[in-house]
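With one protein chain withheld, the remaining protein chains of the complex are depicted in position.
Order of writing sets the chain letters: A and B. Residues in each chain are counted from 1.
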Amino acid sequence: MKIKISHATTYKYNSIVPKIIQSLKLYPSICYNQEIIEWNTASSSGKIIESHIDSLGHRVQNIFINNFSGQLKISSKGILKTKNLSGVVKGLKERVNPICFLRGTDLTKPCKRIKRISKEVEKKNTDQIDLAHKLNLVVSNSIEYVSGSTTISTSSEEALKQKKGVCQDFAHILITAARLNKLPARYVNGFLLEETNSGENTTHAWVEIFIKDLGWVAFDPSHKKCIDEKYIRVSTGFDFLDASTIKGVKTNYEGNEILESKVSINHCQ
Amino acid sequence: MLSRTAENLFWSARYIERADSLARLLEVGYRISLIPNTEAGYNNEWESILETSGMKNEYLKKYKNISKEQIIFYLLFDLENPSSVKNCITSARENIRMVRTAVTLEVWNAINTSFHELDKNMKDTKNILKELPEIIEWIKKQVNLIRGTILNTQLINDGYDFLILGTYFERADFTARIINVKYFILLPSINYVGSDIDNFQWSLMLRSISSFRAFQWAYGGQEITYIKILDFLILNMTCPRSLIFSVEKIHHHLDRLTKFYKQTSTSKKKIRSIYKKLKNLNANRISDIGLHEFLKSFIEEINFVYKKFEQKYFFGLET
Partner (left out) sequence: MYNEVYKNLKVRKFYDKIYDWAKSLPENIIVKKKNEAENLFKKIGITFSVYNNFDSTERLIPFDMFPRIISGTEWKKIKNGVVQRALAINAFLNDIYNSGEIVKAKIIPENLIYKNPAYEIKMVGFKVPKRIYSPIIGSDIIRVDEKIFKVLEDNCRTPSGVSYMIENREIMMRMFPELFEKLKIETVENYPHYLLDVLKSLAPKKCNKEPKVVILTPGSLNSAYYEHSFLADLMGVELVQGTDLFVDESITYMKTTRGPEKVDIIYRRIDDRFIDPISFDSSSLIGIPGLFDSYKSDNVNICSAPGSGIADDKAIYSYLPEIIKFYLGEEPILENVKTWRCYKDDERKYVLNNLNKLVVKEVHGSGGYGLMIGSKSSKKQIENFRKKILLNPENYIAQPILELSSVPIFDKNRLSPRHVDLRPFCLVGANKTKLVNGGLTRVALKEGSLIVNSSQGGGVKDTWVLNE
């Protein structure tokens, strides 16, 4: 399937920012599931500088801007050709041992509620992939999808407590549950082609779980399934914070920052 | 040199000069307390010393009334007063400690020893008046020791310029402030100008910047007059505490820096114009302009020079 994506993040500043430094991970991953036909990143101000390919295969770029005011727009767009590999992510260029992803983070700390959910899953005579599917299912049912119900710093425990969340929270809960069951798991940022009435899209997040015989398999607990050709993988990490596609620091800035994000994802012929 | 190093050297020297100024100010207070029943009365004088130090408001926030022991303690040792001699010495040492590599071992030892000795000699309010002359002597001695060590052991490089600039930015500011405050506080009514009280106060002011003798020499033991004092404190190049002296020093060292780095700077251009202006002034003209007006604009101009200097060398904003 050929998918066309255009994604822009706009920052608005109400006074002069002495210095902005950003680290970007905006290139879709290189793997057999997706082929980049064309892809470009651009910044409305400052030069984009290539930094390095990191240990998880991200192409890292930087932006440096001094004495900036007004609007900064960072955009990425392009066309990809995708394949449905039944959720298995193949051909990733990374060298990190999957066991690393058994470690917890502040956003994915095991709590009583997660343990309870994990207990609901029948583990006798279950192999790893079955277990992962079962976990994905119970996690899907553990909270209700309510947009805007959580913030970027909501942990899996807090989302479970309030019984609602967005894709980020589903992902955090599944990651926590999988790690609790000794399955390495990680957070994935990307795009999902959805047929919407408004034509508006958002970025999406899901989970990869490491299965001994298969490698990394991608589950989408918000949609109760494994990923297919409608998913585009961009970045990964221990949790939402670690996987974020744009990380930046403003030095000596005391004004405020308004952030807007726009995404369009279309099927193209 | 690292920008922060320059900043630390500058501030270290500036704090030392500030401690010195405070000690001299307190010396005046002490002299007055030895003269029984002066016209203005003790408390008035101590209050004006507090005023001159620029710390009166802060003092009144902490203590309700004006008491000489309390004021002395506040100016010397109070840890809550960021500009007390104790805190000045501590800050001077802290600034140097952060750039130990930029000064000689002798300079560090001089500052560090002052810090440790002052720590040992802290007094409470009870005995403070009795001990005051000794404390003042000690501070002046330490400051001279530190400054002498700087002159004798530091390489005469850019770091040296930043140290000296710290001294003279502080001194220019302090002298301008002391003239301003004395003028206003001590002369509530215009009738007093030129009176005996006035002369007495002016002579105290000369003492507070340790220039009483120098004045006598410079003006051949003539009667102290308002105009002579203005000339002496503002325009006399031989008086090490006159404004023009500090301005000339600042100009000299900013000029050295631009030559050393082979760069131009706004701060140097500005201080040069201030210097030229002062050179062409005379005391009567200042009196015509109005002393207060003159000082106000002088302080503003020096601040402007400082801002530009700080931006270029400490923050790296001007290239």
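Everything below uses one rule, namely that a contact is a pair of C-beta atoms (placed from the backbone, for glycine too) under 8 Å apart; a residue touches a chain by one contact, two chains touch by 3 or more.
The model shown is predicted, which means the values in this text are computed figures rather than measured ones.
Within the entire complex, contacts from the absent chain reach the displayed chains A, B. Interface note: of A:102, A:214 or A:263, the residue touching the hidden chain in the full complex is A:102. Touching the chain that is not shown, out of A:54, A:158 or A:229: A:54 (per the contact rule at the top).
For chain A, the residues in touch with the chain missing from this view are 19, 21-23, 47, 49-52, 54-56, 60, 62, 64, 66, 95-97, 99-100, 102-103, 247-249, 251.
In the full complex, chain B makes contact with the omitted chain through residues 1-6, 94, 97-101, 105, 108-109, 112-113, 116, 158, 162, 257, 261, 263, 313, 315-316, 319.
One rule holds in what follows: only the chains that are shown with their structure count from here on.
Separating the CA-averaged centres of chain A and chain B is a span of 60 Å.
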